[in-house]
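Once you've had a glance at the structure underneath, I'll fire off some questions.
Complex shown without one protein chain; remaining protein chains in place.
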Amino acid sequence: MPPSLIAEQLLNGLQLGLMLFLLAAGLTLVFGIMDTINLAHGSLYMIGAYIAASVIEASGSFLLGIAAAIAGTALVGVALEMALLRRLYRRSHLSQVLATFAVILIANEIVRMIWGSQPILLNMPPALSGPVELLGLRYPAYRLVVIGVGLATAVLLYLLVARTRAGMWVRAGASDREMAEVMGVDTRRLFTLVFAIGAALAAVAGALLGPLLAVQVGMGENVLILAFVVITIGGIGSIRGALLASLLVGLVDTAGRAFLPYLFRQMFPAVIAAEAGPAVASMLIYVLMAAVLYFRPTGLFPARG
Amino acid sequence: MRDTLYIPLRPWPTLGVVAALALLPLAAATLGQPFYVVFATRVLIYALIATSLNLLIGYGGMVSFGHAAFVGAGAYAVAMLMPAGVASAWLLWPAALLAGAGFAFLVGAVSLRTRGVYFIMITLAFAQMAYYLVLSLRVLGSDDGLTLSNRPSLGLVDLNRDTTFYYAALAILLAALAGMRVLLNAPLGRALQGIRDNETRMEAIGFATYRLKLLVFVIAGAAAGLGGGLLVSLNGLVGPNLLNWTQSGLLMIMVILGGAGRLLGGALGAVLLLVVEEAIAEHTIHWPLVIGVVLLAVVLFAPQGLSGLMRRRA
Partner (left out) sequence: MTMLRVGGLQKHFGGVLAVDDVDLELAEGELHAVIGPNGAGKTTLIHLLSGALKADAGVIVLDGRDVTRLAMHRRVRLGLARSYQITSVFPNITVLENLALAVQGASGRDDRDRARTELGAVGLGARADDLAGALAHGERRRLELGLALATGARLLLLDEPMAGMGPEEAARIVDLLSALKRKRTILLVEHDMDAVFRLADRITTLVDGRVIASGAPEEIRRHPEVRRAYLGEEAPQ
């Protein structure tokens, strides 16, 4: 197997991992601080993608599209938190799963009413549509930008959580909510803020991935499950765990799909390899998650004791 | 002596409901709507599946987010065996049951080591594994799934007649509900509900909680597998969508709508959801919106579900 192919797949894995991190960060913070499962996180990702698509189409500016997606989705997130999530914090996980599942059904239909059922094909900015040379490797420029933005956002978020006062509250809240309240943190406002940030991050991922995947109803669901796999592996509530698990899942999934069929062809008869290769590749991250939970029932970096 | 967990059998209402269900095909024929018999059969099968999930969620506190996988195991078992020459429902349906039970044993053995939200997530992960497995295996028909040319045969009874199939499904559902009532009234049922309420304390008074939970998980998986086998027998086709995680979500919705932890909760929820869906789907393509709003209202304002509401008024 040529090294350039391996390098390309590694970059693809990194890109998937970073995008997963943008989604997982919001999810894991909401879970860590509010002890709440939010299935509707995938819907925020979808809404971000749709807003970006509409604004880019209307204005022709990709940057404007992303900015609008961030602002619009954060607003939707705040509205969702104040209208619904707030009522669910002290309820059982089962109630949270069902209520936010209901939000998925509602959000999908509202999007369908506004934008229709046809997938929207979003063009990438013309300046970035070609490949670039990178250490002798030709790689799509747009994907490289996605990696760059993903990295920058991840670093920004890390600094925000690790270095700022708001971040300190977040960490305090994640490990011990009562302690945070004793410290005088206005948890109500903190929750809304965290939710808005999570929504904005999801929108960034949705907008960036728009040109690579089709923008369509239901796009949030598969990616939501992946993000859940990530935060479960990482240890729910842990940003560090989410980052590492994102990269792990991104790399394992991409490498599995790229190399497993190849590997299986070397090991098994062609008939079996053709069947088993793709099958195992698509199950790989779930196997990974089950294995992690088998040995560490609370994930790699549990945030609470 | 007061017995808080005992589920009584109320003979007259039970007889009334069973009689009404038994007469339903006749009514459909009289109204000239034979299509409703097939629809009602589907509702009965989902009632069985949702009941099995209610055993896990409502009585065992095991919030499984992957129940559709067991339904799929049973459905694909039947869909694989029929083309291989097995035609008798006496073999096919037990095979579906075993497929559900076997897969539930594997999933449960690993998943039940975890608790709380991790349990929700790991059951989801296993269901996703199963989903992608059938999606990518060509022997299982990949995207398109598998179709059957015939319904299984049940000895002298002809399942190709919709009415006969309806009665077979009804008999199975009633047997399952009766079996569940016996199980819940038995010491095992009390232990299960004790585990739901306080697992650590149950261990501290001598219960092998892991083993008990696994046993019940396998029983529920078996019933779900049988439900899957019945579904594919009825429809003559099965696709990977039957295993999709949204299916698991819909099954959970049925349980909550009907009332988790009530004997008839799963069945009521299945009837409610499928009937409402059928009724709205005629009028708007946006019917999931209505389901979503109803579900939201139930979770926020009537967490005990339909049977909770009925109980409160009674």
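We call the chains A and B, going by the order they appear; numbering starts again at 1 in every chain.
Basically, contacts are C-beta pairs under 8 Å (C-beta built on N, C-alpha and C of every residue); 3 or more make two chains touch, one makes a residue touch a chain.
Here the structure is a predicted model, which means the values were calculated and not measured.
Chemist: The chain left out touches which of the shown chains?
Modeler: B
Chemist: Of the residues listed, B:Leu31, B:Leu156 or B:Ile205, which one is in contact with the missing chain?
Modeler: Touching the chain that is not displayed is residue B:Ile205.
Chemist: Considering the whole complex rather than only what is displayed, give the residues of chain B touching the chain that is not shown.
Modeler: Those residues of chain B that touch the unshown chain are 1-5, 187, 190-191, 194, 197-198, 200-209.
Here is the rule we use: only the chains that are shown with their structure count from here on.
Chemist: On a C-alpha centroid basis, what's the spacing between chain A and chain B, in Å?
Modeler: Using C-alpha averages as centres, the distance is 32 Å.
Chemist: Can you name the residues of chain B that touch chain A in the complex?
Modeler: Within the complex, chain B touches chain A at residues 57, 63, 65, 110-111, 113-118, 120-122, 124-126, 128-129, 132-133, 135-139, 245-246, 249, 252-253, 256, 260, 286, 288-289, 291-293, 295-296, 299-300, 303.
Chemist: Please output the residues of chain A touching chain B within their complex, sorted ascending.
Modeler: 31, 37, 84, 87, 91, 93-95, 97-99, 101-106, 108-110, 112-113, 221, 225, 228-229, 232, 236, 275, 278-279, 282-283, 286-287, 289-290, 293-294, 297-299
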